[in-house]
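Take a look at the following structure, please.
Entry: subunit A
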Amino acid sequence: MRFAAALAAAVTVSSACVAAPPARVASLHLCADQLLLALADRDQIASITFLAAEPTASVMAEAARGLPVNRGKAEEIVSLRPDLVLAGPFSARSTVALLRGLGGRVVDLPYVGSFEGIRAQIAAVAELLGHPERGARLIAQMDSRLAAVAPPRGARLTAAAYQPGGFTARAGSLEDAAIAAAGFDNLATRLDSGSGRVALETLAASAPDLLILGGEADHLPSQQARLLAHPALRALPSARVYVPARLWTCGGWFAADAVALLAAQRAR
Partner candidate 1 sequence: MTAAAAPRAMHAPSDVRLYAVLIALLVVLCLIALLIGDVALTPAELASPAGAIILQEIRVPRLLLGLLMGGSLGLSGAALQGLLRNPLAEPGVVGVSATAALGAVIVFYFGIASAFPLALPLAGFAGGAVAVALLYALAGRGASAVTLILAGIAIANFASALTALALNLAPSPYAALEIAFWLLGSLADRSMADVALIAAPVLIGWVLLASTGRALDALTLGDATAQSLGVSLGGLRLRVILGTALAVGASVSVAGSIAFVGLVVPHLLRPFVGHEPGRLLLPSALGGAALLIASDIAARLIPTGTELRPGVITALIGLPFFFALVLAQRRVQP
Partner candidate 2 sequence: MTVLAASDVAVTLGGRRVLDGVSLGLRPGALVGLLGPNAAGKSTLMRALAGLTPLSAGAVLLDGKPLAQWAHAARARRIAYLEQGARCAWPIAAARLVALGRLPHLGPWQRPAADDARAITAALADCDAAHLAERPASELSGGEEARVLLARALAGEPAVILADEPVARLDPAHQLQVMETLQRRAGAGAAVLAVLHDLTLAAQFCARLVVLDRGRIVADGAPRTVLTETLLREVYGVRAAIGERDGAFYVVPLARGA
């Protein structure tokens, strides 16, 4: 909620300065890319990052085709002279500072770890772009999807996410919110010692009802990815579901799809 309030305040300040919607917008971050692609007119988009066109990373990959791409560097943006630049949660601070120093208007989109945060961010960006009605429609879509899979009252099953290296869904993350929205108890919040990782032994001893896999690049060889093929993990009696990372790495309306995938497991 803090993020939503802060963002709303930032947008209000900048809106007060500029009356007309921006003609050309550039984005430095994948999460901002996807919002831009969904909410802006096509000719409003000056540049998006190269990740937006990658099907494994972006849900808007199709829409991103044919648009100019950047690699998040200030040089590429400055030459385009956009009216607005959207930066994401982990955009390089130096790049952002440089662009601001050159007189550009940069709006930081913070990390969203909850569905309220998603709604607030969609509404704020839609307002910025001058298409508030599109934002409202997107939010309504997401909400109806969530309502359709809303869990019944009563005992909840346990779930744990496991990614290469043993990383899991921390408390306060979007994954954690999605797991809760789908009607599961996030076991990892109990098992995690604070490092965001769960030891293999610990997971093997606790046996969640549902094991959530599908981290990025699981199939490419690495020591951390090998963990997912460990016999102890394969021996777990838990049901398994694969949720593509792109559904919940960025806080967008598509997080509802992740919830739907998880909710479908309730029936099993």
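As a working rule, a residue touches a chain if its C-beta (ideal position, glycine included) is under 8 Å from a C-beta of that chain, and two chains touch if they have at least 3 such contacts; residues count from 1.
Quick note on selection: all candidates are chains of the complex that A comes from, given by their letters.
Just so it is clear, the structure is predicted and the values come from calculations on it, not from any experiment.
Any copy counted, the candidate of 1 or 2 that touches subunit A in this complex is 1. Residues of subunit A touching candidate 1 in their complex: 164-166, 193-195, 197, 199-202, 204-205, 207, 216-217, 220-225, 227, 230-232, 235.
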